[in-house]
Structures are given as C-alpha cells and as structure tokens.
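For this depiction, one protein chain was excluded, whereas all remaining protein chains were kept in their positions.
Chains here go by letter, A and B, matching the order in which they are written, and residues are numbered from 1 within each.
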Amino acid sequence: MKKMNSVLLTVSLLAALLAGCAGGNNNPANTSNAPSDTAAPSNDGPEKTGEASGKQIKLEIIETGNNLPAPDKDIIKQELDKALNIDLNLTVYPSGDDYKNQLNVRMASGNFPDLFMVDRQQLIQFSKQGLLLDLTPYLDKLQQTVDFIGEESVKKGTVDGKVFAVSKSPQIPYQTYWIRKDWLDKLQLPVPATIEELAKTAEAFTTGDPDGNGKPDTFGLTGGKLNAFAPVFGAFGVGMPGNFYEKDGAIVNALYDPAMKDALTFIQQMVATGSVDPELLANSGLQHSEKAIKGQAGIVYLDWPNLTKEQMVEQIKTVNPNAEWLQIAPPSGPAGQNDGTWDIGATPGRYAIPKALEKDPEKLQRVFDLLNYISNPDGGSMLVQFGVKDTHYTLENGVPKMTDKASEVGYSWLYQFTGRPEMEYLQAKFALQSEYIKFASEQPRIESLGGFIDNPEGYNPADADRYIEEEFAKFIYNKRPISEYDAFIGTLESTMNYKALLDSASEQLKALGYGG
Amino acid sequence: MEAKQSYTPAPRIQPASRTQLQSALRAAWRFRAFYIMLLPGVIYFIIFRYFPMYGVIIAFKEFSIMDGIAGSAWADPWFKHFQAFYESPYFTQLLSNTLLISLYKLVWGTFPPIIVAVLLNECRVRWLKSIVQTLTYMPHFLSWVIIFGILLTLFSQNGGLVNRWIVEAGGTSIPFLTSTDYFRSILVGSEVWQNLGWGAIIYLAAMAGIDPTLYEAAKVDGASRLRMVWHITLPGIRSIIILLFVLKLGHLLDAGFDQIYILYNIQVYLVADILDTWVYRTGLQQLNFSLASAVGLFKSVIGLILVLGANRIAKKWGEGIW
Partner (left out) sequence: MVKGWDDKLFNGVVYTVLGLCGLAAILPILYVVSVSLTPFGEVLRNGGFILIPREITFSAYRTLLTESNIPKAFQITVLITVIGTAVNLVLTGLMAYPLSRRNLPARNFFLLMIVFTLLFSGGLIPTYLVVKSMGLLDSIWAMILPNAVWSFNVLIMKSFFEGLPEELFESARMDGAKEFRILLQIVTPLSIPVLLTVGLFYLVGHWNEFFQAIFYVTDRTLFPLQVVVREILMQSQQPLENAENMLPTQTMQMASVMIASLPVIVVYPFLQKHFTKGMLLGSIKG
C-alpha cells in the first residue's frame, strides 16, 4: 500500500508539473454518499492570488454550445470577470449527448458546476432528487432576471410550483417555405398560394427541367424529415404528428385530429408524383439546405439564417449566379394558412443552480449577480448580446449597430444565460436579414403545447415515437393504405401505451388552464 | 478451478511431508520476479477496472443520482429493468438485428484483413506494398460522420455518383441508404472498407514472427507459393486469428453503435435498430441509467458465455487464451 501511495503521489506531482495549472482537488471524495454532505463545493481550484482586489470568486458554468475561444482570447469572459470580480470558467459541449453525460457524472459525484443548462427531463429528475436549489425564496434577489425573461419564462422552469431554473427569454420562429423565384419565372408559374398550387409547382420543378440543363436532376420539395410538410399539415389545421394543441377550445393530439387523414392523403398523393425529395425522411442536420443550395430542390422548408446569411448567399451565388430564393407565406388549404406549429411551452434553454451552493452564500450571490448583470439592459446585457461598446458595436439613437469587428465576439450568445430580447437583438445583429426575420416571425402558426407536458410513468416515448414515425413513413410512401389509419392508432394505444400519454397530457394541460 | 493445474508443474519432486499449499507457495516464490512485473498492471486493473464494477448493481436498483449507487433503492422486482427491456414491443427485432449485423461484421471483418495481410506479405514489389499498406490504413482515421458524407456523395438517391451512373445508363435510381434491402450491406461494406488495412496490421506483425527458415526449406522442396501460404503463413498466424476471433465473439452483441446511429434513418429501423441504439433512445436520453445498465449487463453476460465457450473449443486446438 505504501508503495502505491508513493506511486500515486509521484503521479499527481508529475501531473501538477505538466499541467501547470492542474487544479484537481485532492479531498478524498466521499464517493457513494449523498453529494450534499460534502460541505465544501469541491470544484474550486487554487485561489487566484494575483489580484489584490479581495475576493475574486471562481464560477463554473457548463452548457451545450460551440466555438468558444480559449480564455485568454475570450473578451466576453474577461469583461464579465472585471465587472463582477469573478473568474468565470465556462465549458461548452458541442454534442448534446456528451453534455448530458458530463452533467450526470458531475451531479452523481457531487462535483457540481455553479450554473448549468438542463432540459425539462433533467429539471424534473434533478429537482425531485433534491439536487437543485429552489429559487422561489430568492426570486426577489433575482428581480432583474425575472423582469428580463418575463413571468411566462419563469413558469417554464417550475416543477410542482417551485422555481428550479431560470429559463431563457422566448425565441421567435425562423422557418418558412422558400422557393426558387428564377425557376418559377422560367416555367412561368405564379408563386403558389394554395397547397394544390404548391403540389403543382413541385411537380413542375421535377418534370419541367427548371435549371435548363436537359437532365431530370431536380425535384420539387425538400426539408428536414416531415417538417417539409409543416405548412401543409398547417393548411389542414393539423399540428405535426404527436403535437398537442387547442382546437375549438379543446385539447387535441394531432394524431387524433380528424383532419389528419386528409392531410396524410394529400401528402401521400404529392409524394406519389415523385416531386418530393426521395430521401426526405433521412435528411439529418442540414442536408436539406445543402440540396436546396446545390440546385437540386426548388422548394425547401428552412430557417432564414441558412439561406440568407452572407456565407450562405455566397455559396448560393457560386453554384448559380442567377439563383434567387423567395420567402413565401404558407400556402392555404381547407383550414386556412398555418406555417406549421410553434411550441409555446418550449424555451431555448434553462439554467439551474445546485442545492449545494446554498452553503456558500457568497458564491451564490455572485451567481445571482451574474444572472442579473447579463439581464440588465444598462449593465451586461449589451455585452453578452453585442460585445464591447464602441469596439464591436456603436449606439446610434439608442439602436445598436454592429461594427466590422463584431465577428470577434460571434460567440457571445454562449453567455446569454437568460436569453435576449429576440426581435431587437436579431434586427441589430442581422441588419441585412431584417426583412426575412420579420416575415418568418409574423406568419400564423398553430400554437402547440408539447413543452408543457412531462412524460408519464410507464410510457416509453422512444418506442412510441419510432412506431409513429415508421408508420407515417409507410402511409406517405403508400406502403400502407391510409384506410388502415385507425388500426395504426389502435396499435399505438394497445402496444405503445399511448393512452397513458394522452390522459396525462390532458390532465397536465388542464391544470395549466388549457382546453377550457 | 482450472487455475490449479498450473500450480503443479514446478519441476522439483515434492517431499511427501509438504502440504500442497506449501509447495504451491514455494513454487510461487520461485516466480516472484514475475509477480513483481505483474504488480503495476494488476494495481491498475484493481483501481480503474474492478473497483468501479460495483456500478453494475445499478441494473438492479432505482438509480437516483442524489442517493448514489449504494444508497438507491432496490428495484422491485429485482429484474424490473430487464423486464422493461424484454417487454419492449421491439425486443425480438432488436435482438435479431443486433445478432445479424454483428455476425455479418464478424465474418466479413475477419477474413478480408487476413487476405490483405497475406497478399501484402506476398507482395514482392516494395513500393506497391508500402503504398497499398498506407492507403488502406487511412480510412481508419475517418470518423463515421465523414464516412457518412462520403456514402451520401456516392449512394444518395438524388445526385449520388453511383445513381447518376445508373440513371445515365438508363436504369432507375436505387435507394441504397433508405431501403431495407441495401442498408445492412452498406453497414457491413463501409465497416470492412474502414478497417481493411487497420485490421491487417496485426496479422502482418504475426507474419513477421514466422521463422524464415521454414520458407527456405519449403522452397528447396519445390513448394509453390500458394502452398507455402497455406502450410506456413496461415498456420504461423493461427493463434492470433483464433485469439482475435474469440475476443470478437465476446462483443457479439455490440453491432457498432456509432456507425449505425449516424447512418440509420426511420425507413431502415426495421433492419438497423439494434440494442445499443434502442438503449440510447430509451435509456440515456430519458436519464434511465438503470435500464441502460441492465441491457449492458445482459450483453456482458452473453459475451462472457461466448468467450468461455469459444476458449474451451480453442483450447482443444491448443490455442486457448488461458
């Protein structure tokens, strides 16, 4: 044993030497016990001794994200550190799964970050297990933050009546149909205003050689999986499969919406003409936008950044200088116009504080300070939105204008833990795209409520989702007749326990005041 | 246990007065240098591999992060998580997909690298050997995300190179990536491609250890090169082939999560959804550690049985791992 200890000692000494700043704590962690028992939050490294200015506190924050520069090049971090006398250590994980795993092991080992992103599922589990700090008694200390994100967002971080997380202020929708104007002109077609016209245009794009290269190498419509049809579902007044929403005062699940069969029939017929991307359901990431830019597809359901940001415009023009993408309103159908659904229960992100921080009021106060500071329009909010004043942006009549150095702080959104005033922010940051941003946000959409619903016990969403998606693929590709739709619902209820979800969902939504 | 057999070969004749234990200890003492060599490695295994193994009990508990592994309540009944897995409507499909994909990969992943290694070993043109060896080694460093990109460029139904050729030749395009008919072949093919050269390395190393005098003697006897491959080269790498095969059997229920997760899509779930992808969607995304752990344990136990069985058979040929 003695030998081993000395080996370990040597090893950690070496580690310290090599890593220079290796701050691994050597407290023998009490491994299996409740993490809250380990009094001292174990994640503070060696105190910075350099500055004489009293107590600089190290804060550790983790979240998903990417493109965060190294700390010495991270201007936002440096500014926040200066303003709040903290040493902010942000770590971002590009893959949501990696992040989840990291958060779980840290929670399990009592090595809590001081602020961390959680999804709804984690929020529920962690709060039920007593790992999260109940923010309800501290709300007055967080007044600035609450004002900034709004009462609705506060609700989104609530479990059983207690606030366990700060939710970002809400986003606005980005997605619409985009269509190749130059293709329409070439085939002398009008901008499709109804779903029938949409189907005809898509077909013409497939058979009419709109790119004029003499080869049948184009097709009408693409998009990310079924989202390509979001406005079509919308035209029938139906949400996306599995969505919950209010209709005529009652809560409806899209699968049970009587109009769903009509929507499916329409889509199936459209697919049968061969005018839809044959690999639609396999499009992951941004494959659909690539197909659009490459000039393969003439209609795409896509967000404005991926067709109108400078980088994208440049690509589009390289492929075809004459290409012109037109943002269009959702085509109308039997139930009017709806650009798909918009989940009003969702939030772009939630941040929680560990319960263990209760025992370190000074540090906790700094976390609050940070949240309030970045929520303060006269404080740090401008910093995390636009960077340093007069360097990255200037104020003209109170309206921020980005300078040519703005790209230096393109990552500043990583520090927007409480979100941002979405419309003003985007208008300032993407001045060139301003019209598209407004247009996308103004389209009518079905308000879906999925974000408010937590999955009940005994219901495995993974199995049910797979079944729904698989059968929808069959219906759309006419591998299963739509006349069997009711049988599909039957199986969904009997084998996948979908009833449990339905009952629980309507109960939860009623409690929130939906569905009369 | 079997371990006892090896206590005996201590060469000295044992006086009757000594007990078995004493003589065993005495024999062990003679090997003390070896045990000292083993010590650092064994310490490593105990600390980093065996100590954390208490974690498998998560499979039998309602794991709560707050209460920790030891403190969480036991699942009721103890097989609850195994049952949840068994009762999934997709259980049989998952298991058969996993086994099929894995078996294909086992067969196709074993022989091509051996053949390539033999060919490289027989290649008398130095530069060709060196170039081919390096080229076939390179795909190993492409992650599945990149390979997926390459597959799309080649096999996409719209605009994929192969389909462009097919259409130009007057055929109709084939949905290689979204059809249940082709998907497994794509999986196995891309994996074989990725690991062809990498897998050959170990056999090449084994061939380097073959006594060259054997070849010289065979040459004198006028044996053809094919005969030499059959009678000298292959027997010379036999033990490594068997070793790798036995170890691969232990992972029969790992059909390659990373690859499948990146390549599959809803239209091919029927043939491509495996245990690990299901566990990922069900267990990890929903924070159900116990379920994930139960499936992991199930896979490990099956793997252990297979390895023990395979080793027993290998032993009959004198090539057992232990």
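Points worth noting:
One rule holds for everything that comes next: a contact is a pair of C-beta atoms (placed from the backbone, for glycine too) under 8 Å apart; a residue touches a chain by one contact, two chains touch by 3 or more.
Source: prediction; values computed, not measured.
All shown chains touched by the missing chain in the whole complex, by label: A, B. Among B:103, B:146 or B:313, only B:146 touches the chain that is left out of the view. The chain omitted from view is touched by exactly one of B:66, B:94, B:196 or B:232, namely B:196. One of B:116, B:188, B:232 or B:291 touches the chain omitted from the figure, and that residue is B:116. Residues of subunit B that touch the chain left out of the display are 1-3, 5-7, 9-10, 24, 27-28, 31, 33-35, 37-38, 40-42, 44-45, 47-56, 58, 69, 115-116, 119-120, 122-125, 128-143, 145-147, 149-150, 152-153, 159, 161, 193, 196-197, 201-202, 204-206, 208-209, 211-213, 222, 224-226, 239-240, 243, 247, 250, 262, 289, 293, 296-297, 300, 303-304, 307, 321-322. Seen across the whole complex, the unshown chain contacts subunit A at 8, 11-12, 14-16, 18-19, 21-26, 28-29, 31-32, 45, 60, 62, 66-71, 89, 91, 93-96, 98, 101-102, 104-106, 108-109, 111, 174, 224, 284-286, 290, 293-294, 296, 303-306, 309, 311, 314-320, 348, 410, 413, 426, 429-430.
We take it that only the chains that are shown with their structure count from here on.
Chain centres here are Cα averages; for subunit A and subunit B they lie 37 Å apart. By the touch criterion given at the top, residues 40, 43, 64-71, 84, 88-90, 152, 156-159, 167, 173, 175, 177-178, 265-267, 269-270, 273, 278, 281-282, 284-287, 289 of subunit B touch subunit A in their complex. The residues of subunit A lying in touch with subunit B in their complex are 4, 7, 31-36, 97, 100-101, 104, 107-108, 121-122, 125-126, 129-131, 216-217, 219, 225, 277-279, 281-282, 284, 287, 291, 294, 296, 455, 460-463, 465-467, 469-470, 473, 495-496.
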